[in-house]
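The complex appears here minus one protein chain, its other protein chains still in place.
Labels run A, B and C following the written order; every chain starts at residue 1.
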Amino acid sequence: MKDKEELMVEKETARIEAFSDGVFAIAMTLLVLELRVPELGEAVVPSVLAAKLMAQWPVYIAFVISFFSIFIMWVNHHKLFKQIYRRNTGIMFANGLILFLVCCVSYPSSLLAGFYDTDSQQLVISIYTGMFVLVNLSYNLLWFLACRDRKLLRPGLTEAAILGIRNNYLYGLPTYIAAFILSFYFPVSALLICVLLWIYWAISSKKVLINR
Amino acid sequence: MKDKEELMVEKETARIEAFSDGVFAIAMTLLVLELRVPELGEAVVPSVLAAKLMAQWPVYIAFVISFFSIFIMWVNHHKLFKQIYRRNTGIMFANGLILFLVCCVSYPSSLLAGFYDTDSQQLVISIYTGMFVLVNLSYNLLWFLACRDRKLLRPGLTEAAILGIRNNYLYGLPTYIAAFILSFYFPVSALLICVLLWIYWAISSKKVLINR
Amino acid sequence: MKDKEELMVEKETARIEAFSDGVFAIAMTLLVLELRVPELGEAVVPSVLAAKLMAQWPVYIAFVISFFSIFIMWVNHHKLFKQIYRRNTGIMFANGLILFLVCCVSYPSSLLAGFYDTDSQQLVISIYTGMFVLVNLSYNLLWFLACRDRKLLRPGLTEAAILGIRNNYLYGLPTYIAAFILSFYFPVSALLICVLLWIYWAISSKKVLINR
Partner (left out) sequence: MKDKEELMVEKETARIEAFSDGVFAIAMTLLVLELRVPELGEAVVPSVLAAKLMAQWPVYIAFVISFFSIFIMWVNHHKLFKQIYRRNTGIMFANGLILFLVCCVSYPSSLLAGFYDTDSQQLVISIYTGMFVLVNLSYNLLWFLACRDRKLLRPGLTEAAILGIRNNYLYGLPTYIAAFILSFYFPVSALLICVLLWIYWAISSKKVLINR
């Protein structure tokens, strides 16, 4: 009977994971709609088309950055939910908040792509980095709520692993806030910090997997 | 042999759940397409862009409200289908009706966002609240059909739990209808009642989970 | 060892089903993008907005019809794959063809919505009904390929059930072809036949489930 119970527990978060995966997958895929085919007459010279395509470089960069930022969010979501076996209302809505922000990402990303090359560069970078402060807060909230009631977590999870995960996300917060503040003065550097943070996260994810 | 049979029963609604999750996830994610990047020349002054973005506030509010209304619909769908183990044609099509309405939500939501600030405010709020009367009816229909044949439900489900779920949805109906009628005279209050109902639902969902 | 093998067999089509569910769910949900918010100035009188919305009735009808036609296609896909336990290249590509047509449905549906009220009514209805001849052919192909090698089917499936499923789809073919031919002379009747066929299918699906 215990075994079956365990199986039921597993199932409790399985549907949340599957649903969340759907949202992550769609949010990532919808980003491609930002890449627009230039509207040109039929007699277009190839060199003009090539020039038009190249002039869209901020759109391409924003696409790549946003795709992989959502992807890394998914990897982290995946990792957190490997440790969460049961759910309560708090978990449901903290996860809802994460999904909401995942859906939003494409909008600041579009703004960034559309206005990076204009006088409004600083404004759109501030919005973009501000967005990721919220994303980080939502992940911290999810883990905070999951840790408050240890019955929600995977049975064998050690205290050290719980703290390790908490720190991994908590340490991101000041960096994101710093990037947000910096964005008002040195917007491009602020953006760079975010990208570096994602690369660090991608590599550090290895460590967390071993800690497991 | 019994065990395998039980496994097969479980699987019967598993694919319906997975498919429904897909529809919910996409409907929620597509909402972001309503957030449009302002079309401005390259020499745009940051303050003008900021003003343009802020002028879109009804779009943002409609996005947030619609996202979480679909999310709460998903939470409820999730909860109902935890109790439904087998399906018949009625369940299939009542679920189809729910999914249809889930897909529709973005349209009244776009109308609301587009005309909230105009003379047509009352009209679009009436359409919006009327929509949720239909949503509530479809959930009541699903549970009504599921209860009619107890073999469809989770084996151990008590009579009290079945009634508890029924009442939870049935009591929503008069409130939604009241909001719909009110929308013709006091549109903003009607909208507020819907939002309050969702918040109540989100919190009360805890109770239902305990009842289980 | 046998048990594990059986589990592996089950898994073989499980991912195809999940993937197909994704395509069905998205195709259904994308239909809502056809519902467009009327472009009107801010000083719009409510009666003008209401009139504009009502003038879109072919769009609404096309949305409802297309949504439920894809939904019924999903129900049937669901039912067929309940009986298919293993897959070969033929099954993979017959399924790929079905998914392709599922994705396509929204296009003839848009044409129907856009030109139903014009002189081109007959043309768009012919395209629409012609589309469903192809859909029917693809389902027949899938079941034909699945039946050719009984090792692909669910172990306990009786010969009578196999034939019952085959006939259910095969009998649809002449009706669809008749509707397609009729569409050149009496377009509205042809459309009606398709809708009636779907309703019949929806109801008859009960029978097939019992046959199982």
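Quick note on the criterion: a contact is a pair of C-beta atoms (placed from the backbone, for glycine too) under 8 Å apart; a residue touches a chain by one contact, two chains touch by 3 or more.
Quick caveat: nothing in here was measured; it's all calculated off a predicted structure.
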item	value
Candidate in contact with the missing chain, chosen from C:Phe100, C:Tyr171 or C:Tyr200	C:Phe100
Residues in subunit C touching the chain absent from view	15-16, 18-19, 22-23, 25-27, 30, 33, 88-89, 92-93, 96, 99-100, 103-104, 106-107, 110-111, 114-115, 117-120, 122-124
Chain not shown, touching residues in subunit A	17-18, 21-22, 24-26, 28-33, 35, 37, 40, 42-46, 49-50, 53, 64, 67-68, 71, 74-75, 78, 202-203, 205-206, 209
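One rule holds in what follows: only the chains that are shown with their structure count from here on.
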item	value
Rotation, 0 to 180 degrees and nearest 5, that superposes subunit A on copy subunit C via CA atoms	180
Distance between the centres, which are taken as Cα means, of subunit C and subunit B, whole angstrom	25
Euclidean distance of C-alpha centroids - subunit A vs subunit C, Å	35
Junction residues of subunit A, two or more chains touched	22, 26
